[in-house]
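And then chain A:
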Amino acid sequence: MTFKSKLGGALLAAVMSTTALQGAFAADDTIKIGVLHSLSGTMAISETTLKDVMLMLIAEQNKKGGVLGKKLEAVVVDPASDWPLFAEKARQLISKDKVAAVFGCWTSSSRKSVLPVFEELNSILFYPVQYEGEESSRNIFYTGAAPNQQAIPAVDYLAKEEGVKRWVLAGTDYVYPQTTNKILKAYLMSKGVAESDIMINYTPFGHSDWQTIVSDIKKFGSAGKKTAVVSTINGDANVPFYKELGNQGIKAEDIPVVAFSVGEEELAGLDTKPLVGHLAAWNYFQSVDADVNAEFIKEWKAFTKNDKRVTNDPMEAAYIGFNAWVKAVEAAGTTNTDAVLDSIIGVSVPNLSGGTSTVMPNHHITKPVLIGEIQADGQFDIVQETAPVVGDEWSDYLPDSKNLISDWRKPMSCGNFNVASGKCGGKGS
Partner candidate 1 sequence: MISGFVFRALEGRIVAAVGILLGIGILVPALNLLTPPDSALHIPTYAMSLFGKYLCYALLALALDLVWGYCGILSLGHGAFFALGGYAMGMYLMRQIGPRGVYGNPILPDFMVFLNYKELPWFWHGFDWFVFAMAMVIVVPGLLAFIFGWFAFRSRVNGVYLSIITQAMTYALLLAFFRNDMGFGGNNGLTDFKDILGFSVQADGTRAVLFFMSALMLSLCLILASAIVRSKFGKVLVGVRDAESRVRFLGFRVENIKLFTFVVSAMMAGIAGALFVPQVGIINPGEFAPANSIEVVVWTAVGGRGTLIGPIIGAILVNGGKSFFTGAFPEIWLFALGGLFIAVTLFLPKGIVGTIQHGFKARKALKAAADAEKGRGDAAAVAQAQAAE
Partner candidate 2 sequence: MNTISETRQKSLLYLENVSVSFDGFKALNSLSFVVEPGELRAIIGPNGAGKTTMMDIITGKTRPDTGTVLFEDAIDLTKKDEADIAQLGIGRKFQKPTVFESHTVWDNLELALNRSRGVFATLFYTLSPEDKARIEEILETIRMTHRKNEYAANLSHGQKQWLEIGMLLAQEPKLLLVDEPVAGMTDAETAETAVLLKEIAKTRSVVVVEHDMGFIRELGVKVTCLAEGSVLAEGSIDFVSNDPKVIENYLGR
């Protein structure tokens, strides 16, 4: 055997291994659903749960007889917290496995990475996590919160109920906190808060030494005005942050912290007794008092065979997205992307907080905003619930996006229509 033929053989083997699944075309009696969540790497900590939720929802739906008389089949892949791999896997799910829709992604980077793929191959992605907004794709549904469905109501609550006059905007240094904080700063200043009463602080990913920052917050808070921290600190860094807060004796009564990325799952890794009273703003808490929620929690615990498993907001978002898709497919009578994109707008499905959520023409959904205080058992005590709010994809508080709207209904079919110029951006001038 010559070297040449060996080399050829090796290359061929590599091609084969990557295309081995190629032949597995969808059997006619099932509808395939792609699940695109990291099961390894840094994001596995958050995303694995969502994979489990999707498997549960699909199993439940199959018990009810599936969709359009066909069973659903989940295709789970692991993009391994690696952004280019997300794009590769999305492509694989759509063109090789021929899935009808994909549920997945957590970080904005992963969504940004797959967005062109979904638009190119014309498929549907349901994205279940709160994000910074400033995006509306024809092929993506954003069932998590936009900044106006989380951040602004939370700040309103603190200003009104706790009389907060001085604000620390602390976040991890990436796009979601940066954008949210820009929106919040513009919003607060529009409410008459002086710039000197706003402190913005950024930390690297996975920051674990919070001593200096907590003591800076303490200093900033000792100016005689009621101070609060608005935290957009990314998941992993929260545990050490809260531990340091607790140890430095910052109690919620003195300087409350309201967080947008801390839910039941994050608290499960934490002794919450020193944190009682700190807040979080979400569209769902496990402690919501509603029958549909009790049912969901029961199913979840049974599905995971773990009585201690908690539920959280992105799970609700996945739940809403999945049910909206099922309803839209049934209304359209087909899983064809274009038909579903048309039929899903205006679909209303129950959410887990006892109301309903509607898919809006901007591909965001309506949801109530809940403010909760952390309790000693790791759950949230809901102190405020608003009426349902429509997710605002283009923030009114950023100068360049305030004139933009999104409406994917015909005839406009535009994700970034500029009401000032009357033109749909992105299609050239």
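On the choice of candidates, all candidates are chains of the complex that A comes from, given by their letters.
Throughout what follows, a contact is a pair of C-beta atoms (placed from the backbone, for glycine too) under 8 Å apart; a residue touches a chain by one contact, two chains touch by 3 or more; residues count from 1.
Quick caveat: nothing in here was measured; it's all calculated off a predicted structure.
Candidate 1 is the one, among 1 or 2, that touches chain A in this complex.
Touching candidate 1 in their complex are the following residues of chain A: 3-4, 6-8, 10-11, 13-15, 17-22, 39-40, 76-80, 82-85, 87-89, 91-92, 95-96, 107-109, 112-113, 115-117, 120, 134-136, 173-175, 178-179, 182, 202, 204-205, 398-401, 404, 415-416, 418, 421, 423, 425-429.
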